[in-house]
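Comments concern the structure below.
Removed from the display is one protein chain of the complex; every other protein chain stays in position.
As written, the chains take the letters A, B and C, and residue 1 is the first residue of each chain.
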Amino acid sequence: MTTMAHKAQAETPAAEAELSGVQTITFAKALTLAMSDAMAADAAVLVFGEDVGTLGGVFRVTDGLTRRFGEDRCFDTPLAESGIVGMATGMAINGMKPIVEMQFDAFAYPAFEQITSHVAKMGNRTRGRVRLPLVIRIPYAGGIGGVEHHCDSSEAYYVHTPGLTVLTPSTVTDAYIMLRDAIASPDPVVFMEPKKLYFSKDTVDLDALRARYAAGSTAPSTIGRAAIAREGTDATLIAYGPSMAAALAAAETAAAEGRSLQVIDVRSLVPYDDETISAAVRSTGRAVVIAEAPGFASMAAEIAARIQERCFHSLAAPVLRVTGFDIPYPAPRLEKHYLPGVDRILDAVDELQWEES
Amino acid sequence: MTTMAHKAQAETPAAEAELSGVQTITFAKALTLAMSDAMAADAAVLVFGEDVGTLGGVFRVTDGLTRRFGEDRCFDTPLAESGIVGMATGMAINGMKPIVEMQFDAFAYPAFEQITSHVAKMGNRTRGRVRLPLVIRIPYAGGIGGVEHHCDSSEAYYVHTPGLTVLTPSTVTDAYIMLRDAIASPDPVVFMEPKKLYFSKDTVDLDALRARYAAGSTAPSTIGRAAIAREGTDATLIAYGPSMAAALAAAETAAAEGRSLQVIDVRSLVPYDDETISAAVRSTGRAVVIAEAPGFASMAAEIAARIQERCFHSLAAPVLRVTGFDIPYPAPRLEKHYLPGVDRILDAVDELQWEES
Amino acid sequence: MTNHPEFIDHTGNAGRDSGYLLPSGAPVQLISPDGSPAPEGGYKENYSLPDHQMLLDGYERLVVGRRVNDQANALVRQGRMAVYPSSTGQEACQVAADMCLRPSDWLFPTYRDTVAILGRGVDPMEAFESLRGDWHAGFDPHQYNTGLPTTPLATQLLHAVGVAHAAKLRGEDTVVLALCGDGASSEGDFHEALNFAAVFHVPVVFLIQNNQYAISVPLIHQSVAPSLAHKAVGYGMPGERVDGNDLAALLAVLGSAVERARDGGGPALVEAHTYRMESHTNADDATRYRSAAEVAQWVPKDPLLRLQKYLADAGHLATADTERIAASAESMAKVLRDGLNAETVLDPADLFRFVYTEPTPQLRAQSSQLAAELAAGQSLEGALP
Partner (left out) sequence: MTNHPEFIDHTGNAGRDSGYLLPSGAPVQLISPDGSPAPEGGYKENYSLPDHQMLLDGYERLVVGRRVNDQANALVRQGRMAVYPSSTGQEACQVAADMCLRPSDWLFPTYRDTVAILGRGVDPMEAFESLRGDWHAGFDPHQYNTGLPTTPLATQLLHAVGVAHAAKLRGEDTVVLALCGDGASSEGDFHEALNFAAVFHVPVVFLIQNNQYAISVPLIHQSVAPSLAHKAVGYGMPGERVDGNDLAALLAVLGSAVERARDGGGPALVEAHTYRMESHTNADDATRYRSAAEVAQWVPKDPLLRLQKYLADAGHLATADTERIAASAESMAKVLRDGLNAETVLDPADLFRFVYTEPTPQLRAQSSQLAAELAAGQSLEGALP
């Protein structure tokens, strides 16, 4: 029987020349590095799913992990998502920290029962005696010309399910640190990766990022913490993941027109950072929530509902939402009409009853 | 090969003495009658699922249908919910109007992919060339001392999914007419039945109810129409399904204390009746949304978000929510702490900043 | 990584080679319903009768298991429990499952397997905590290497595969035995679990307790395969069927599957033919869908009777044994009665404590709200009809 000890010997540590120092890397590469650093640090961390081994994933996010860590640590499974999440649950019960990849958003749906009835509930069901330190990575959302079932913004299903932590980074830095925070979490994390950001790039100091996870580090976790992506005073745009680029671009355009928009990156959808977000909205008195998913009963609905509950008397106007329409994600040639873009965001900002203030 | 024509001969029409006229019946019986009347009127209407045949369903909602219509029209399937919904989809493609039962809320999750990726999308995908006239009945919510996985309020998952019509009756009359409206709909309907209401009773005129579905009837469909369950002037309580009883009881108690609360039964979650509900809230200026599901990114969140978007300047206070906590549904002996009850609703009403008005 | 390609013929060039995966022609039986050793012919690969000491131990477990079912049925009638899915008539499957495993092995039970859970040494009041409605799960799976009884059908089979896979990666010799019902074999997760187990060649023994019904639905509406054990061949693992009311046969068949798995032989599927003598749960009424005559046919096949006769005939059941066993059953019954009749005190704040390792700010706020309501002495019954 092949043991991990045995495989560890077989591993050639220098097989992959790992990056370090200041580097310009893609969002996808930041995710890869987060996994490989976590795997190097902890033999219990495993990666599996469809095409994640030899191929390195259809988006190459797991590229090189099998070569570096061997087939016991990063491997392909049969093509069955409930199987993947269910097996991961069992492995997490028995001491492992699995990271599984759902190939595309809509292909996590076969695993919905395992996620909802088991992954989300195990910690509570057992009065905390069984925690499931597993990460379910889901490439999500559109803007890539993808065909049907490859562009769903499915975060609402997970954020509504108590027991799941739901994270979604929008920067290269956050891709690294949020995935490491997710892996380090004792609770199950649904980690939603905006597909259209995979090949976006940024220059980051990898040594500094890694230092956050060195022994003795006191760097705070990103879980439960929103980020202020841009300061501003006239109104607050609240977005996350795939919508951050449009929100920031809208703020840029508005600035040229003399309106100062603050931009919040929610990034930790559950737990949600009421403190930061409510304070931000109170400071400006106006808010627009932006998200790509259909708006009805969505994360954006929750944000709007919470803000008016908490900031009612600071609000000069209703909290508006700019979201995907309540329709199935469109075919590639029509998606541009669906996606919340700069103009639609600025229209909403214009509707925030400026004449009255 | 057994044909439907063949079976029709074998059927003994008088096997079941059908009720008519004014009758006191349970909510469950109203559902049964809706199905049997629809089956009698249209040979394409079929009922299937787990234990729905000989047993008549674990809640007896399909009781007698196999006896009356034969095993080709109401039958048990193998134990597989994705199979049930997937087969129903194929039957609906090929001319049938299936009504399927998911035995309990959490046991619809294995069918999530079929519901989300196919049932919801088929009409749109085919530019309306394939409509799926199928009904997915889901007994849901708690208050019955049910064990784990038997009490989920899962409506948020469906209302967030474009393409599904989502209905939930709260009265015996609505149980009958809304299920008939669902069966008559050319679009797929997720029909959510509050379990704790199954054995509630009311006296109804069955002939009058049936007349709504007679040839030439112009009775309007309940789809897309909220109901005003109680008139009131001081604030509006907005609830549905399993929470209606508590909302009405709260209004009763408040009336004794001199506060007049209007109560809306949303009942058609999708399509949602903005017109009625917004008008109601504008008339009172205050609103509390009540629902049993965990509140985060829920139907209640949507209602609160919509109301503040549409009625902002009529509101004297934020729209408050009284919902289930953001936790898995509790074990039987703790559920009373979870369920939105009269006191919790009245507390929320008290918080609607009456001093300021 | 962990396949066993010697069994595989995906090139399509080898001859018919699936015979070794097929179950025996009839369920393996070692002791006949009348208590005599079963005649030759029901055997396969010469399964042999376990020794008397083992059978006596098994008999004791059966008697205790039956007493657990009887006592629990009584307590649920008296309103001391929310629900009880009785396994009367099926105890032999659960007892055999326990007896084939070492403490370091894992068992994954369903909601009907309380007897097996107790047999793993789980504290009875912990085992009954969910059935009495106090909390969703009452025991620590790691303390007993026993999964929580699972309601969403067939889902636990995948957890079993994961537990086995993790153990295998660490080089441990753990075997996992996963239980499910005949109905559960229709679920997609059954398929995925067996396939994952086979492809990763992990040490899991799947035991289908085929008690002929899924609530009201008889097996004929569930499957038209020659037997449920025949499903094994489609995954490339051996299948076997066994008389599920014959403890000796169960011990032989399960025991050999467990040891084969431990030795690196990979997973196996065992179908045990048994019968649910009572309703699905106390909330069910089995007379609506099956005849008294059908039930009566299974009475003489009872697993206890048969083993008692066999042991007595062989002179291995002394009066002292019978008395000791009866006392042990009574003492278990008393533990259940005392435990379930005692009032438990629940802390409503627990509702918020365990959803996450650290309660979120949202849950802290909701917990405070509930605490304030309780302090204000609010009535909480309003929502109940």
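Miscellaneous remarks
As a convention for this text, contacts are C-beta pairs under 8 Å (C-beta built on N, C-alpha and C of every residue); 3 or more make two chains touch, one makes a residue touch a chain.
Please read all numbers here as calculations on a predicted model, not as lab measurements.
The chain that is not displayed touches the following shown chains in the complete assembly: A, B, C. Among A:S20, A:T54, A:S217 or A:T233, the one in contact with the hidden chain is A:T54. Contact residues of chain B toward the unshown chain are 1-6, 46, 71-72, 75, 77-78, 80, 82-83, 85-96, 110, 113-114, 117-118, 121, 123-131, 162-163, 165, 185-187, 224, 270-272, 274-275. In the full complex, the hidden chain is touched by chain A at residues 50-51, 53-56, 58, 76-80, 82-83, 106-107, 109-110, 143, 145, 147-150, 196-197, 200, 243, 245-246, 249-250, 292, 296, 325-328, 330-334, 336-345, 347. In the full complex, chain C contacts the hidden chain through residues 3-5, 7-10, 12-18, 21-22, 24-27, 186-192, 195, 198-199, 201, 210, 212, 219-227, 230-236, 241, 243, 273.
One rule holds in what follows: only the chains that are shown with their structure count from here on.
A separation of 39 Å divides the Cα centre of chain A from that of chain C. Distance between chain A and chain B, defined via averaged C-alpha coordinates, is recorded as 33 Å. With each centre defined as the average position of its C-alpha atoms, the distance from chain B to chain C rounds to 36 Å. Residues of chain C in contact with at least two other chains: 135-136, 152, 188-189, 350, 355, 360, 362.
Contact of a single residue of chain A with at least two other chains is seen at positions 82, 110, 113, 117, 121, 124-125, 162-163, 270, 272.
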